[in-house]
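Below: one structure, written as structure tokens.
Missing here: one protein chain of the complex. Every other protein chain is in place.
Chain nomenclature is as follows: A and B, assigned in order of appearance, with residue numbering initiated at 1 for each chain independently.
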Amino acid sequence: MFMKVHVFRVEPGQELLSEVTRYCSEHNITSGVVIGIIGSVERAKLNFLMELPGKYESVEFPGPLEIVCAQGSVALKDDSPIIHIHIQISSRDVCRGGHLAEATVFSTAEVVIGELDQQLRRRADSYTGLNELIN
Amino acid sequence: MFMKVHVFRVEPGQELLSEVTRYCSEHNITSGVVIGIIGSVERAKLNFLMELPGKYESVEFPGPLEIVCAQGSVALKDDSPIIHIHIQISSRDVCRGGHLAEATVFSTAEVVIGELDQQLRRRADSYTGLNELIN
Partner (left out) sequence: MFMKVHVFRVEPGQELLSEVTRYCSEHNITSGVVIGIIGSVERAKLNFLMELPGKYESVEFPGPLEIVCAQGSVALKDDSPIIHIHIQISSRDVCRGGHLAEATVFSTAEVVIGELDQQLRRRADSYTGLNELIN
């Protein structure tokens, strides 16, 4: 169940992923679902998985770009929270989505996180080379 | 917490944003999260933020187009509800996402709204020129 649904705004010029991380830390959220993010960004860096194990390519997208949507989770690996977010960005001419590496907010980012009553956990996976959810 | 999760269908030929607005009004939803919308549209008009404060460009997309996903919120500005939705649309050839200005449903739109137990509020923001969520 979502014990609590957190809705908050990230402000212009702030870095989106670090602000979500800070919010979770300040509110002691160690297990949750990123239900959504909408808004706009000045720029974004997305990662695209190319090969296993764990070979990413990072691509920088210049803005302004709409944040169309985002999904993900907050989970613990050992005692450290990992926030994993995929995000969709679009202008009138270009549209891409991938793993959120970093993004600078343009007008706003409206973030919705559902805090869970069960603990999500990750561990290193040698096949994928990534920290995967434990079922 | 989501006190109630509303799931409803918008029918062919109906305008999506006004039907979501009407549903919220009829069910007295003044604070909530648009968890998702999927379906298809005959056409859609999306807004893209170009400059601050508040300069948008509107682009019309002819369909049929899939509604891939949507996210957003229902919040009060003073006593008036504001429904803010970003939506992703795609055909086999074109894919874009942005601020939902209006869209005409093709086959269906399946809308999910989570009604909140806390009141979301917006106020005019002079820097962005938009009605922003109050933290």
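By definition in this document, a contact is a pair of C-beta atoms (placed from the backbone, for glycine too) under 8 Å apart; a residue touches a chain by one contact, two chains touch by 3 or more.
Just so we're clear, the structure is a prediction, and the values are computed from it rather than from any experiment.
Undergrad: For the full complex, which residue in B:K4, B:K55 or B:R123 touches the chain that was left out?
TA: B:K4
Undergrad: Tell me, which residues in chain B touch the chain that this view leaves out?
TA: Residues 2-5, 7-9, 12, 35-38, 40, 64, 66-70, 88-92, 95, 106-108, 110, 112 of chain B touch the chain that is not shown.
Undergrad: Could you pull out which residues of chain A are in touch with the chain that's been left out?
TA: Residue positions of chain A that touch the missing chain: 1-2, 33-35, 46, 48-52, 57, 59, 69-73, 84-88, 95-99, 114, 116, 118, 120, 127-128, 130, 132-135.
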